[in-house]
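Questions regarding the structure given below will be posed in turn.
Here the complex is missing one protein chain, while the rest keep their positions.
Per-chain numbering from 1; labels A, B and C assigned in written order.
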Amino acid sequence: MSRIRPIGLLSSVSIALFALSIYYVLLVVPVEREMGIVQKIFYLHVPMAITGFIFFFLAFLFSIFYLKRQNRKWDIFAASSVEIGLLLTTLVLITGSIWARPIWNTWWTWDPRLTATFILWLIYSAYLILRLSVDNEGKRAVFCAVMAIVGFVDVPIVFLSARIWRSIHPVVVKTRSIAIEPKMGIALLLFMAAFISLGAILLWLRTSLSIFEGKLLSLEKQGGN
Amino acid sequence: MAAGDKQPVVRVEGLTMEFHGIKALDDVGFCLGRGEFLSLFGPNGAGKTTLLKILGFLLKPTAGHVWMNGQEPDTRNGNARKEIGLVSHNSLLYDDLTVMENLEFYASLYGIVNPGERIEALLGRVVLYRQRHLMVKILSRGMQQRLSIARSLLNEPSLLLLDEPYGGLDPSASAMLTSHLKELRDQARTIIMVTHDLTRGLEVASKVGILSRGKLVFLQNTDGINPENLSDHYHRHLEVH
Amino acid sequence: MGAFVGLIKKDLTVALRRKETFVSMVFFAILILFIMNMAIGMGEKISPDMAAGILWVAVLFSSISGLGSTFSMEKTNRCIDGLLISPVHSATVFLAKMTVNLAFLSLAEMIIVPLFLVLYGNHVQSLHLSLLLIILLLNLGLTSIGTLISGITAGSRRNDVLLPILLFPVITPLIAFTIKATGALFAGAPFQEYAPWLKLTAAFALIFSTAGYFLFEHVLREN
Partner (left out) sequence: MKNIGYLAAGYMVVWSGLLLYLWRLLSIQNGLQRRLAVLEEGAGPQAGDNEDDPE
């Protein structure tokens, strides 16, 4: 708990970024013509989706490190990354749904990107269920590492397969090159930075909690020694 | 030490195994020559199973070395395992296969071609030849344990690991196991047995050791050791730590 | 090579003597074919895509019981310790287990698929021998990842519930490709039209066989 300084600094930066982003999106960025004001959910939605994805990728890397080194630290890092990635993905699904209701006139549709994101959500939820179902620490770490690797390897195939369903998802990149205003791009980048800093803070908090718990557990195991 | 002139079959030095910051093994070292029988005692969680796993090349130690017949094999190299046999309190046998089929299967794992003769000889030695076409599931626990011994000898291992082999055996089966173990010892095999049972462990051993919290706190030849003073040692060492 | 053959022979012998695995695989598929018929409303006309979906859902569910049992038999009497202590490479164990699972699934499908054609034949507009190719590719994909995950669930509590929980999300792309290809085949489309889906199915099988080949070692040691 003595290393409060860097995390304190990062927290202030993150809060400032969020305040700035919200201000910018609500008051500076113009309202999109076709979709109206609801479109502003996008500035949260897209950066969260990207950040969530980054965390799944981190979990994949940490899991490989774990299998190579068998160091408990990497297992904790991987599990924390999955948890944060899953949190963001859940929010992505909900915000997407809230956006879709007025625009597409439905809460949910089996559009490729929605479907793929939903499958990702299922894969990483299953990962957390697996964590709950194995008691032995070493065993749990290895099994979960394997699942995190398998899950991430599956991601490109998931996105390919989701194309089977018809697409009504707006192609963001295309809009940007033609019609997106520079201010919209700035808003996206601001929120991107805000969410990445938040993710880093959450990862730091989550891992230090797990490390603390591990130390506590070994103290408890040693009993009155 | 006992067979000092020859190369030791197994030599262990500075073996340390850390799981998530807890030392399951702490600087364990010993040396066994041909024909030596080491009985290792210790409470649950003393690191006995970890030690056996390392000796079976299933785990790579955090630090330290294991030499087999003068060589230090790589954990990933399966060939080192050809020199190892294992008898545990679990039979490691398939219930739905016959005695012969079980042994034939294990022979195939060790790449033994035409194992027929060897299997028959082994079955004769553990007195199971007449039962060779019976399913393992209808054999008694004692018979299964004898079959386990035959299985562990298929590859003519230079080091035999015994993990609580008396577990679940009734007195008569235990007595039979003891006589089989003595026979193995007299055939100049090197054996390491891990057990809770001080009396039985001492009966067959030529060396005894006590593991406590990952440390090998006691290691001696059995000359002059009887069940009483071994029990004293055991309790004293456990209390000290 | 001797070990590979030995492993397969052993697994097949055990499975032949314990018939319940295979019987329950087939019976489960029959149940699903029946329940699906109720779900769509008896006698309703359905599209070829939907018919394909019903077939593969039945196969997917029946595969679970087979995948679970080939690994769990190593856990009784700790036979797995015997495998681990032997010089056999874990990748060999993986390939042997996968082969056995493949054999069982294919065997079960020899009953399930004809039965499906009997029950749902009037929704299938066209049938072609390339259905066999689709089945083979699906089986390869399903058993490659299924063998790896069955190793994980065998080492956990409540393994029979956990296997579908872990397997189904990962397997959805494979099922989607297969249903699409089979639906096209049932609708009478030419081979070129659904060949791209088959390529993806093959890629899936290849990727997860490779993953299993390298990752199985870790899974095996923790069991």
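Simple rule for what comes next: a residue touches a chain if its C-beta (ideal position, glycine included) is under 8 Å from a C-beta of that chain, and two chains touch if they have at least 3 such contacts.
Everything numeric in this text was worked out from a predicted model, so none of it was measured.
Novice: Going by the contact rule already stated, which one of A:I7, A:L91 or A:I129 would touch the omitted chain in the full complex?
Specialist: A:L91
Novice: By the contact definition given up top, give the residues of chain A that touch the hidden chain.
Specialist: Contact residues on chain A toward the absent chain are 36-38, 40-41, 44-45, 48, 87, 90-91, 94-95, 98-99, 101-102, 198, 202, 205-206, 209, 212-213, 216, 219-220, 222-225.
Methods note: only the chains that are shown with their structure count from here on.
Novice: What kind of graph do the touching chains make: line, ring, star, complete, other?
Specialist: Graph shape, chains as nodes and touching pairs as edges: complete.
Novice: Hey, which chain ends up farthest from chain A, C-alpha centres compared?
Specialist: B
Novice: Chain with the smallest distance from its CA centroid to the overall CA centroid?
Specialist: The chain sitting closest to the overall C-alpha centre is C.
Novice: I'd like the Å distance between the centres of chain A and chain B, where a centre is the mean of that chain's Cα atoms.
Specialist: 49
Novice: Using mean CA coordinates as chain centres, what's the gap between chain B and chain C in Å?
Specialist: Chain B and chain C have C-alpha centres separated by 39 Å.
Novice: Where the CA atoms of chain A average out and where those of chain C average out, how many Å apart are those spots?
Specialist: Spacing between the chain centres: roughly 32 Å.
Novice: Two or more other chains in contact with one residue: find those residues in chain C.
Specialist: 221
Novice: Residues of chain A that touch two or more other chains: which are they?
Specialist: Residue numbers touching two or more other chains: 138.
Novice: Under the touch definition given earlier, write down the residues of chain B that touch chain C in their complex.
Specialist: So the residues of chain B touching chain C come out as 56, 58, 78-82, 84, 86, 88, 90-97, 101, 104-111, 113, 151.
Novice: Tell me, which parts of chain A touch chain C in their complex?
Specialist: 67, 119, 122-123, 125-126, 129-130, 133-136, 138-139, 142-143, 145-147, 149-151, 153-154, 157-158, 160-162, 164
Novice: Can you list the chain A residues touching chain B in their complex?
Specialist: Where chain A meets chain B, its residues are 72, 137-138, 214-215, 218, 221.
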